[in-house]
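Shown here: the complex without one of its protein chains, the others still in place.
Labels run A and B following the written order; every chain starts at residue 1.
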Amino acid sequence: MDLGLSLLQVLGSVGVFVFALTGALAASRRELDIVGFIFFAAITGVGGGTLRDVLLGETPVFWIRSPEPILVCLVTGIGVYFLAPFVEYRYRLILWADAVGISGYCVMGAAQALKAGASPTGAIVMGIMTASFGGIIRDIVAGEPSVLLRKEIYVTATLVGAALFVIAERWGVPFWPAALAGTFAAFAIRAGALAFGWTLPGYRSRPGRNPPPA
Amino acid sequence: MDLGLSLLQVLGSVGVFVFALTGALAASRRELDIVGFIFFAAITGVGGGTLRDVLLGETPVFWIRSPEPILVCLVTGIGVYFLAPFVEYRYRLILWADAVGISGYCVMGAAQALKAGASPTGAIVMGIMTASFGGIIRDIVAGEPSVLLRKEIYVTATLVGAALFVIAERWGVPFWPAALAGTFAAFAIRAGALAFGWTLPGYRSRPGRNPPPA
Partner (left out) sequence: MDLGLSLLQVLGSVGVFVFALTGALAASRRELDIVGFIFFAAITGVGGGTLRDVLLGETPVFWIRSPEPILVCLVTGIGVYFLAPFVEYRYRLILWADAVGISGYCVMGAAQALKAGASPTGAIVMGIMTASFGGIIRDIVAGEPSVLLRKEIYVTATLVGAALFVIAERWGVPFWPAALAGTFAAFAIRAGALAFGWTLPGYRSRPGRNPPPA
């Protein structure tokens, strides 16, 4: 096994872990039992990668072919069950772990799509969807308002990360520099949004209807 | 490329456009940023066709194989971002654009299922699901009450459209007359429901328990 491939696997496991972490923390906010923690860790941890595999037709999906991703979710769910009471700001931790996860997954989704013969546009969209899907199903099943509807920049970060990677690859940049550039760009944008409340210029429903008093 | 095929592609793009329109309008109701508009345009625009391709096993799904559908969603999302403030009745517009979309998609979903060897029953169900899935995920992710839970006729329109097309095909009617008949029937029913509030006889929870006073 060459270094690049095993590095990619390690990164994949890190992605599964941080998303599983956000899922288990969502379970703790709903005060579920330990199996509920594991279940939410699993659907969030493998959700995005599962969508990616299904849309690309790479079935059986990755966590059926090898047990590691599920074991990562299992250990994460159990660990959070016992450790979450000691965490002060669990919703903040969800947001930051989610930020790490989407940064890695937007690039990995795009990379896998390119390998499967996708157009650059299709690869970017696949990166965005892979990154955001785990959080979407976590929020839907846990009955929390979707992280996508918050004001701070979210999808934009995954868009920039995936696009940067795809464009760099097309310009002949080797895989790892391109992947790291995309990952760091996505994380920098999302981290800025979390830390400083970055938003894109807001859409105003009806500009001009309620002008400020002169 | 023969005329029938290119006509079908044009119709497919029209379907993606009208669903993308409803998705972007839902984003405007949540006052998202421009990337949020594009994201909702994309998941609504390609959602139904993606489900169809996944269930039939036609992967990678259509918007990975060719970039047009995504570009349609991109342009629609950007256009709605700038034009939505000038639209008076956005929820009405969502409902009407959705009506156009489901009318075309119930037939296209059924047609693709027949081509993949589905039974007539399976093809009709596929038509219904292809037509309704885009709106379902739009409403779920945007946190709006599902259009399926409204009182006026909705699923029934897609059922009639898909069934009419499948039955006509089985009776030897050529593709285009069959497809147009199904599309117009579905649209006529849904339009009547929107314009005149058509409903099927309502289910009453416990008839007789609360009889009207004599």
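List of remarks:
Operating definition for what follows: a residue touches a chain if its C-beta (ideal position, glycine included) is under 8 Å from a C-beta of that chain, and two chains touch if they have at least 3 such contacts.
The model shown is predicted, which means the values in this text are computed figures rather than measured ones.
Among A:V141, A:I167 or A:L180, only A:V141 touches the chain that is left out of the view. Only one of the listed residues, A:L32, A:I94, A:A162 or A:A185, touches the absent chain: A:L32. By the touch rule set out above, chain A reaches the unshown chain at residues 28, 30-37, 39, 42-43, 50, 54, 57, 59-61, 63-67, 70-71, 81, 84-85, 140-143. Taking the whole complex into account, chain B touches the unshown chain at residues 54-57, 113, 116-123, 125-126, 128-129, 132, 136, 140, 145-146, 148-149, 153, 155-156, 159, 199-207.
The rule is short, and it goes like this: only the chains that are shown with their structure count from here on.
Fitting chain A to chain B on C-alpha positions gives a rotation angle of 120 degrees, to the nearest 5. Put simply, the C-alpha centre of chain A and that of chain B have 28 angstrom between them.
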